[in-house]
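Below: one structure in C-alpha cells.
With one protein chain removed, the remaining protein chains of the complex are shown where they sit.
Order of writing sets the labels: A, B, C, D and E. Residues in every chain begin at 1.
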Amino acid sequence: MTPWMRGAVLAAPMLTLAALPALAADEPKLDAGNTAWMLIATCLVLMMSIPGVALFYAGMVRKKTVLATMMQSFFVAALIAVTWMVAGYSIAFGNGGLFFGDFSKVMLSGIAWNEPFILGAGMTGTPDPTVATTIPETVFFMFQMAFAIITAALIFGAVADRMKFSAVCLFIVPWSLLVYSPIAHAVWHPAGIIWAWGALDFAGGTVVHINAGVAGLVACLVLGKRVGYGTDNMSPHNLGLAMIGASLLWVGWFGFNAGSSLAADGRAGMAMLVTMVAAAMGTITWVFAEWAMKGKPSALGAISGAVAGLVAITPASGWVFPGAALVIGGAAGIICFWASTALKKALGYDDSLDAFGVHGVGGIVGALLTGVFAYGMLYKTDDAEAALAYSGILYGNPDMLWVQAKSVLATMAYSAVATFILLKIVDAMVGLRVSEEEEREGLDVTQHGERLG
Amino acid sequence: MTPWMRGAVLAAPMLTLAALPALAADEPKLDAGNTAWMLIATCLVLMMSIPGVALFYAGMVRKKTVLATMMQSFFVAALIAVTWMVAGYSIAFGNGGLFFGDFSKVMLSGIAWNEPFILGAGMTGTPDPTVATTIPETVFFMFQMAFAIITAALIFGAVADRMKFSAVCLFIVPWSLLVYSPIAHAVWHPAGIIWAWGALDFAGGTVVHINAGVAGLVACLVLGKRVGYGTDNMSPHNLGLAMIGASLLWVGWFGFNAGSSLAADGRAGMAMLVTMVAAAMGTITWVFAEWAMKGKPSALGAISGAVAGLVAITPASGWVFPGAALVIGGAAGIICFWASTALKKALGYDDSLDAFGVHGVGGIVGALLTGVFAYGMLYKTDDAEAALAYSGILYGNPDMLWVQAKSVLATMAYSAVATFILLKIVDAMVGLRVSEEEEREGLDVTQHGERLG
Amino acid sequence: MTPWMRGAVLAAPMLTLAALPALAADEPKLDAGNTAWMLIATCLVLMMSIPGVALFYAGMVRKKTVLATMMQSFFVAALIAVTWMVAGYSIAFGNGGLFFGDFSKVMLSGIAWNEPFILGAGMTGTPDPTVATTIPETVFFMFQMAFAIITAALIFGAVADRMKFSAVCLFIVPWSLLVYSPIAHAVWHPAGIIWAWGALDFAGGTVVHINAGVAGLVACLVLGKRVGYGTDNMSPHNLGLAMIGASLLWVGWFGFNAGSSLAADGRAGMAMLVTMVAAAMGTITWVFAEWAMKGKPSALGAISGAVAGLVAITPASGWVFPGAALVIGGAAGIICFWASTALKKALGYDDSLDAFGVHGVGGIVGALLTGVFAYGMLYKTDDAEAALAYSGILYGNPDMLWVQAKSVLATMAYSAVATFILLKIVDAMVGLRVSEEEEREGLDVTQHGERLG
Amino acid sequence: MKLVMAVIKPFKLDEVRDALTPLGVQGLTVTEVKGFGRQKGQTEIYRGAEYQVSFLPKLKIEVAVASELVDAVVEAIAASARTGKIGDGKIFVLDLERALRIRTGETDGSAL
Amino acid sequence: MKLVMAVIKPFKLDEVRDALTPLGVQGLTVTEVKGFGRQKGQTEIYRGAEYQVSFLPKLKIEVAVASELVDAVVEAIAASARTGKIGDGKIFVLDLERALRIRTGETDGSAL
Partner (left out) sequence: MKLVMAVIKPFKLDEVRDALTPLGVQGLTVTEVKGFGRQKGQTEIYRGAEYQVSFLPKLKIEVAVASELVDAVVEAIAASARTGKIGDGKIFVLDLERALRIRTGETDGSAL
C-alpha cells in the first residue's frame, strides 16, 4: 500500500487541523476551503480538455480537420461524462478486487452529497487503508471525471485526420470502462494491485499519460499512416490555436496536480510550484535542443516542451522538491523531443500529434524519476521511518525505482493489449478509418458536413 | 416564499457549521472558504460573457460581423457593470415591494465590505425571511453583476448581423434596469412576488435564460429578418471559435450553477455534478437527433446541445439528483434541436443564433422539469414535511409544476411586453437597424470601422 | 513604512479571525480557504500572460509576426519562471537592504511548504514590520512569480515586429533580476525603500505597469521604428484574438488585484469590485472619446480602454471605494486614449502596441489617484488615527500625493536607466533588431521557421 | 470563346450569378482579391499612426463563354454589379483559345 | 507562348504538379478560388434556414508555357486532375504575348 492519496490518510487531518477546531480531529467534516479548491480544480481540469486539448490538437492538424479534431475532445467529453456516471466511476473507485471496483456506485446510487468522502469506506485493515477527505463525494466524483475525460481525449492526437467519427464514439466508451477505469482502480484505490505494490503516481503519470500515450500508439499503428505522410505538407495549420491550447493546459495543470492533493494545503502549494518549474524547464530544454539541432527555436517546440514537462512532473508532483522538478522537466523536454522526432522517424509510425512521443514517453520519464526523487517526508512530516516507503532512491529507498518501473510496464502492457482488442472489434463493426477520398477531402466535411472559414 | 436562496436560510448555517466552531451558529461570520469559492465563481461567470458568449456568438456569424458581435458582449459588459452599480443592483436586491427593490443601495451606498451579507436584512417575519450568507456583500454584488451581464449579452444573438451599435447601447441599459432587475427581484429576493408564489429557480432559468430568450425573440421579430435570409449562405464563418466559446460556457457554468449555492458546500458539489451530466446529455441527444434526421453529427449540433442542456439544468441545479439531470439534459437537447430547426422554420422568424430556440426553450424545459424532479430534502436534510414545499410532483408535491409554469408565463409576458416597448422607443430615437447596404457591407466596417484579417 | 501588505499585518489576523477559533490569534495557521483563493488567483494571473497577453498582443500585430509575438509571452514565461526560482524571488522577497533582498532564498533553499508564510520573518522593530499570512510560502512564491512573468511579457508590446528572439531571451533574464526584482523589493518588502517612504501600491501599479511601460518605451526608442511606420498599413490582423486576450486579462485581473489581499477576505471582495468598475469605466470613456473624436467606436478602443482602467485601478485596488473606481477608471480611459494617439503621434516614437501609452500612463494615473482616493480605514477598520498614514488627500492626508509621485518618479528613473544599459549590452552581444529584410518577411518565418495558416 | 473577367463589389456576387444563369452560363470561378483604384478607403489613424487603406476587398469573377454570348454576358454583369458608386469595378474580355472539361475531355464550346 | 489556366479539385494539386514536372514545367502559380458549376454542394439546413452551397472550393493553376508544350501540358493536367466525378474542373488556354523574369530580366521562352 503506497500511492498518493494515502498521503491524505495521514496528512489531511493533520493539515486541516490548522484551520479547524478541536472536534474536527475526531470526525472529518466538510471543509469549505478544501471544497472550494476542489470545485475550481475540477473546472481547471475540465478546461484542459475543452477547450485545452481541443485547441492544442486542432491547431496542429490541417485546416480540413479542425472541427473533427475539436469534436474528438468535445463530444468525447460528453460521452465519457455519462459513461463515468453510469459505471466508470464505480469500476474505478468502488471497493472491490485488485483489478476493478464493484458495481455498488453504478448510476451514483447512494452518493452522499453532504458528508466528507472517504475513499474505500468499508474496507478494514491495519493501518486503516481508507483515505479520508474533507470534500463531498460529488466533488471527488467530478474531479476524477475530468481525468477520465482528458485521458480519452488525448488518445486521438495519435490518429488525427483519419479516424471515423462513429468509430471514435464506439471505441472510446468501452475503452474508458475497460481500460481507463481498471487502471485507475489498480493505481489509486486502496484495494488496487498497483497501490499494493507501493507505486507512486500522484496525479496520473501512469493512469492518464502513459495509458493515453500507449493507446494512441497502438491506435496509430492499427489505423496506419495518413495518406501522403512523409511527402505532403502536414504542418500545423494554425499554431496560434495550439498555443492557446497549450497555455490553457499549462494553467489547467495546476488543477490537475495541485488538485490531486484533494485539499488546499501545503502539499497542493508545493505541487503547483514543482508543476510550474517542470513545465518551464521542459519548454526551455526542448526549444534549446531544437535550436541547436535544427537551427531555429520554434513555437511548436515551446508548446511541446511545456506539455512534456507537465506530463513528466505529474506522477511526481506531490512527492518532490523544486530542484527535482528542474531535473524532471528538463529531462522530459529533451527526451520527448528525441522521441517525437528521431525515434518516431526511425521507427516510422505516424503518431500525428505525438500522443505517444509526448504523453507516453513523458509519463515514463516522470514515473521513473519519481522513483528517484520522491521524498516521503513531503507528507509524513514527522516519521522518517515510515516515510521511507514513499521515498525514491535518492532518499534511501533503492526499491522504489523498480516498483515504479513495474507499474509503468504493467500499465503499458494492459493498455496496449486491451486497446488493440477494442480497436479490432470496432473495426469489424463499422471500420476505423475513412476512405482515402474522404481523408483527402478532410474529416470536417465528410464526417460532420461542416467547414472552417 | 420558496426560491433557491431560502435554502440558504436554513442550509447555510447548517452546512457551514460543519467547518466552523460553535460560536458561528450564533452570528454568521465571513468564511474564507466560501468567499474563495464565490470570488472564483464570479470570475467564471464573467468569463462566460467575455470571452465565452463573445466567442460562441462571433464564431457563428459571418466574417463581416465578428468584431461587432464581440462588442455586443464586451462593451455591453462594461455598460451593464456601471448600470448595475449605479442602480440595477438596488432595484434587484434592495428590499422593497413585490416587483422591484427600493433605492437604498443606489451607487452602493453603505455597502458593508467586511461583514457577512444577509439578503433582505431588515425584513421581518416568521420564519425569518432573510437569507444569511458567510460572504461579503461586495462578492454577492459581483456574482449577481456577472448574471446581469450575461443575460444582456445573450439577447443579441437573436439579432446578429443587423442591429446598430448605438441602438444596442441605448436599448440594453434601460432593459437591464427595467426588465432584468425587476425579474431578478421578483424571483430571488424574499420580498419578490414570484418568490412568494414558491417558484424554484436555483440559478436563473427564468431570470436569465427565459428572459434573455424571450427578449431576443421579440427583438428579432421587431427588427425583421437578415437580408438574404433563406437564400444566402449564412453558415458560421468559424465554428472553431464557437467551440472555444461553448467550452468556456460549459466550464464557466459550474460557477453559475454551483456558485448559486453561495457557499462551497455539499449543495454546490451536487449542483456541479448535475450541471455536467445535463450538459453531456444535451450534447449527446442533440447530436444523435441530428445524425438521425440530417445524416451527419455536426460540431454546431454538439455545442448547441451542450448549451441547451446547461440552460435546462440551471433552474434545477440545486434541487435535483443526477438521474433527473440525465432526463432534463436529454430532453433539452432534443426539444431545443426541434425548436431551433423545425419550429423556427415553421414560424419563419430569424432568430439568428437561436437565443430563443436554445435559451428561451431550454429555460422553459428546465423550469417545468424542476417542478417535476425537485427534491426538497436536498437542502432540508432532516425535515421531510417542510421539504415538501421545495419538492416537485415526483416527490409528492403536485402543485409545483403549476407554480413553475406560472413563473415561466409571468416572466415571458413581462419580458416580452417591456422589451417590445423599449425597442420601439429606441427605434424612434435612433433607429434599430442598419441600412440594407450597411448590412451587406457588414457591421464591423460600418459600425466600428474595423475588419477582421 | 506603508505599502499594501502592511494592511495584512494587521488586517489578516483580524479578518481571518472571523472564521477561526480563538487559538488562531496566537499563532497563524494555514487557512484552507485563503490558500484555495491564492492557488486559484495564481492560476488567474498566469492565465493573464499565457494565453492572455499572448493573445492580446498577437491579435494586434501583423499576420507575419503572430507566433513570434506569442513566443514573447510563452517562452518568456518559461524563462522567468526558472529565473525567479533561481534568484529573482530571493532578490525581491529576501530580507536585505533598501534596494534588494539577500540571497538567502536562492534556489528556494529552505522553503517551508507546510507553514504559514511571514514576509520579512526575522526582521524586528516596533511595530512588528513583518507581514503574516495564512498561506504557505510556496503559494506566495507562485503568486509573485506570475507577477514577474506578466511584467516581463508586457514590455515586448512596445517593440513588436522587430526584435530578435535571441535578444529577447538575453535581455529579459537579467532585466527581471536587475530591474523587476529590486523594484518589487523596494515597494513590497518591509525592508524596501519605497515601502519606507510610505507609498501605496496594492497590486503593482509601479512595480508591474509603470515599470513595464517605461521599459517598453525605452526599448522602442532604442530599437527604432518599424520599417514602414506611418505609411504602411499596420492595423491589427485579427482583433478577435485581441478581444479574447483582453477578456482573459479582465477576468484574470481579479486574481491580480483581489489576490493581492493574500486572503479571501472582505478586502479581496472590495478589490474585485473596484477592479470591475474601473475596467468598465475605462472601456466606456475610451470608446466614447473615440466615438466623439474619430466618428466610430472601435473594438480596439474598447479593449484598450478596459486594460487602461484595469491598469489604473491596480495600485489603488485595496484602498478605494467604488465611487473612486469610477473616477480612476474613467480618467484612465481618456488619458490613455490621448497618450496612445495624440501624444504618441506628437512625440513620434513607435510604441507598437502601446505598452507605455496604456501600461505606463495608466499606471501613473492610478498611482497618483491612489494618493487622492486611498481610504486608510479600508483595512484599519477601527483606528482612524493610524489609518491616516494609508489615506489619500481626500481623506485628510495631503502628503500622500507627493509620496506617490515620488514612488512613480523613482520607478520610472530606475527602470529607464537600467533598461537602457541592459539593451545596449545585448545589442553589443547579438544585436537587438532583425535585418530590414527579415522584418519585411516577418519574424515568424525568420526567427522561428514557422508560419500561421 | 472569350474569357470574361470582372472585378466587382463582394456583396454583388449573388446578383451577378443570378443575372448570368438565364443566359445559359453554367459555371464561373470566383477569387477574393484586393483592389486598388479611384475608390479610396478611409484614412485610418490606428493608435496615432496614420495610413490610407488603399486596397479594398473585391471579388474577381472569371467566366468562359462562347464568343456570341459575350456581349450579353458583359451587359448582364455590368447591370447586376452596378451600384453607381465609385469602386463598382471593371469588366475585362480576353480571347480564349481552348477550353477543356477535365471530367469528360470535351473541348471548347461543349466544355463550358 | 500560352497561358494555361486550370480549375481543379484542391486535393489534386500535388498530382498535377508531379505530372507537369517531367514535361519541363519549372513553375506555376496557384490560387484558392470558389467554383460555381454543374457540381452542386449539399443543401444545408443550418438551424432551420435552408440554402444551397453553390460555391465550392477549387484551386486555379496558372502555367505559362512555350507554345509547343501546350498540348502536352493540357493533357498532363487533364489526366492527373481527373477523378471522373462531376466538378473535376476546366482547362483554359490563352495566348501569352510576353513573359519576363523579374530577377534576371530574361524574356519570353527563357523567362519561364
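The rule is short, and it goes like this: contacts are C-beta pairs under 8 Å (C-beta built on N, C-alpha and C of every residue); 3 or more make two chains touch, one makes a residue touch a chain.
Fair warning: this is a prediction, and the values are worked out from it, not measured in the lab.
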> Which of the chains on display does the removed chain touch in the whole complex?
Replying inline: A, C, D, E
> Which of these, A:34, A:151 or A:341, touches the one chain of the complex that we don't see?
Replying inline: A:341
>> Using the touch definition from the top, which of A:232, A:399 or A:438 touches the missing chain?
In response: A:232
> If you put the missing chain back, which residues of chain C would it touch?
Replying inline: 228, 231-232, 440-441, 449
> Residue-wise, where is chain D in contact with the chain that is not depicted?
Replying inline: 2, 6-8, 31-38, 54-55, 58, 60, 74, 77-78, 81-95
> Touching the missing chain, which residues of chain E?
Replying inline: 3, 17, 26-31, 64, 94-103, 105, 111-112
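The criterion applied here is as follows: only the chains that are shown with their structure count from here on.
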> Just curious, how far off is chain E from chain D if you go by their C-alpha centres, in Å?
Replying inline: 18
>> Among all residues of chain A, which ones touch two or more of the remaining chains?
In response: 21, 31-34, 36-37, 40, 244, 449
>> If I count partner chains per residue in chain E, which residues reach a count of at least 2?
In response: 44, 55
